[in-house]
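First the structure, then my questions, so here it is.
Not every chain of the complex is shown here; the ones you see sit where they belong.
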Amino acid sequence: MKTTHLQGLIAAPFTPFDSNGQLDCSRIPEYYSFLKRNKVTGAFINGSTGEGVSLTLEEKKAMAQAWADCSNHDEDFKVMVFLGGTCINDCIDLAKHAYEIGLYAVSLTAPFYFKPANVEMLAQACIMVGESVPNMPLYYYHIPVLTGVNFPMFDLIQALDGQLDNFAGIKYTHEDFMDFQSCMSYKDGKYDMLWGRDENMLSALVLGAKGAVGSTFNYAAPLYYDLIASFESNNLPKARQLQQKSINMIRLLGKYGGISVGKAYMKVAGLDLGDFRLPVKNMNASQFEAFQKDVQSLDFKSFKSN
Amino acid sequence: MKTTHLQGLIAAPFTPFDSNGQLDCSRIPEYYSFLKRNKVTGAFINGSTGEGVSLTLEEKKAMAQAWADCSNHDEDFKVMVFLGGTCINDCIDLAKHAYEIGLYAVSLTAPFYFKPANVEMLAQACIMVGESVPNMPLYYYHIPVLTGVNFPMFDLIQALDGQLDNFAGIKYTHEDFMDFQSCMSYKDGKYDMLWGRDENMLSALVLGAKGAVGSTFNYAAPLYYDLIASFESNNLPKARQLQQKSINMIRLLGKYGGISVGKAYMKVAGLDLGDFRLPVKNMNASQFEAFQKDVQSLDFKSFKSN
Amino acid sequence: MKTTHLQGLIAAPFTPFDSNGQLDCSRIPEYYSFLKRNKVTGAFINGSTGEGVSLTLEEKKAMAQAWADCSNHDEDFKVMVFLGGTCINDCIDLAKHAYEIGLYAVSLTAPFYFKPANVEMLAQACIMVGESVPNMPLYYYHIPVLTGVNFPMFDLIQALDGQLDNFAGIKYTHEDFMDFQSCMSYKDGKYDMLWGRDENMLSALVLGAKGAVGSTFNYAAPLYYDLIASFESNNLPKARQLQQKSINMIRLLGKYGGISVGKAYMKVAGLDLGDFRLPVKNMNASQFEAFQKDVQSLDFKSFKSN
């Protein structure tokens, strides 16, 4: 099949839970509208930010259905669903479901309990899943900091090229710019390379990146669109200033406990999506208060979504 | 609840697949008899050796049911089932199922995609799962080489003690003997510490270990019972010689590709259980031939199960 | 003291050995001229590329003297000498020697046997060495892949700012662009941030980097000056193409055995500086022949030094 290259900012949505920690699909239409108002061009659901690994198979399907219901009519908003990677049978089940309900694409990562011994075994896993949905683009999700699997993606592309027609590209969440650029250059840009490190976006734009998938696009897409526009108009001092703002925002994730801080940013931005599930730690009330003060000092309202 | 300490060798069974890679539960009665003939005292199913992470939820339950069906009448054969760890809701579902069908115990490991930030978060995950089956012993499964989570178990025991009545102990698959011994000593041996590194068993026996869970007990239990008897009769030269035989046997796993070599040993021992699923690599025919020659030179038949 | 910001390409020279593996200082004048012809603006000597850790104290001093002898008259060529890091007393000895013979600056890395427990201990080590040469710029050399010490440099800068007047900046050989940019932004660019990953230079230029230290500038400085000029004239397609050429060249280091391949490139460029010392592996004759063919296919002569 012929795949296309995505453009712009694709948010990796959080998964909404109610106060009992149960999945709350009823929040998705509101969430979708929120992203649309901020010109987000798509969603990468059930991924790391979306706590896919903490959802049951049925919950993952329910979430996929909820996003399909409110966005399937919208040509300008592409939904891609993360399949996991460790249990290949589950990945195939989820991929077929995604195809049936009309989502745009699927994405799998490396098996992260038994790590593949070499890139060839990883390619076999991709092929087995990809062949189950031959008419749907499949992206590999490269995130070694979480999977512990860190082959050069340049090697994976060479192992898959010609072997899996619906292999579309890579969501690249890693800092190996030499590898990233080599993938971009491969066969004149045949594969779609989506940048996945919001804090380094400028360093990827200069290499030619056109699309990005990230968690901070949930609540700060305008900041990044400004950054992109500044870069494209060759106003580098402004682009650097905006990237530094993004870094300062992201630094608070480290300060307040990691990935769950994203949901706290969403709360500040006006969308309360509940807590993260175990084993992720959430802020308590007094930490949230301190966090809010830090957020104010960032001048967050000037670049946040609304 | 009051939990007991297990004794002897608990095998971690392989999961039987047919030639299409489909689960084949019909092999379990034969497998159970095979283990019984070799005096194995229990089974740790759906674990690493059992490829639990590569099975769907339904497959895990089917495997649990198959083992329950053939061993529930047998007081001298305890079946413990691995629950995973990454998705807590799945763990609870599987734990309740195990309880309903009458298995002996359950075991969970650390979430291995989002790693717990500290031992307290890990303890919370254990408590959440453990409380769902309050009348069933729960073992923590410590295997940092696969999970990437490596807190001292001495800290986890202190975090759980008094917080989870059915916490029974730890399947300890790691080489930190300082930590292992400290856990053994805790409150005069309150917790059941099951050794999980077959190649180092002698170094655990001297510290007082009484039970062990391992993959090589599937095909070489007699060797280890000899080792234990030699140790207990203070015949250390013989115990060392037997441990070295075990090491030589285990070294072939490294030589021929890792965990899947265990199923090749089973084939040599007379029980063909199929291949490992992706991403694990299996031997091809010529590798298997070379492997068989190496096995002969080990004098395998003298210590293998039959 | 007031320190300045360096500009352009600073080569990290190889250390010349004769056929018996003995230091050969007589090659330095020729080496210096070679670099000058290629518009290199300075040298970072006795560093990783220069095998500083494999040299004795006397050899390090001899090498420093040889570079001083031929470049001290040259305002446009700055020599900075690497001090090591593990033995603080040696670092101080070497720093004082560098000052006495008139070199431009010194650089130390983190102690890499006993790693500092926190950034504060690392800062103390920097201060102890820096205070021994108060009138000489001191750069920290950040290369976690070799030292195993990976604190954010943003934290080190904050720990040193106001505590060590001659702290001038960081040679940054790592891929953490978020950290690198934060250091660049600190107090409006107070500290001199020298980029140390040749294969990613374009991603650092876009963040505002003006100076770089690298091993491939020894033999391919013209390529990088072209890259910089293309970037500065906003010809990004050409800049990317040149960066990809640099990557292809650097990929051969991986293919032929690592750091010692740099001396093979020098041989092709016309300067035979001998082999690397143990434990580094050097190519044998047939490997060198294969390497030379690969080099030809890179169109090396178009961007190499001469």
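Every chain is named by a letter (A, B and C) in the order it is written, and numbering of its residues begins at 1.
Here, a residue touches a chain if its C-beta (ideal position, glycine included) is under 8 Å from a C-beta of that chain, and two chains touch if they have at least 3 such contacts.
These numbers come from a predicted model, not from an experiment.
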Given 3 visible subunits, total identical subunits the whole complex contains: 4
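As a working rule, only the chains that are shown with their structure count from here on.
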Subunit A on subunit B, rotation in degrees - Cα superposition, rounded to nearest 5: 180
Chain nearest the global centroid, as defined over all protein CA atoms shown: A
Centroid spacing, where centroids are CA-atom means, of subunit A and subunit B in whole angstrom: 36
Centroid spacing, where centroids are CA-atom means, of subunit B and subunit C in whole angstrom: 50
Numbers and ranges of subunit C residues touching at least 2 other chains: none
Residues on subunit A engaged by subunit C in the complex (per definition of touch): 175-178, 181-182, 185, 197, 199-200, 202-208, 231, 234, 236, 239-240, 243-244, 247, 250
Touching residues (chain side subunit A, partner subunit B) in the complex: 48, 51, 53-57, 59, 86-90, 93, 110-118, 121-122, 124-125, 128, 146-148, 257-259, 277-281
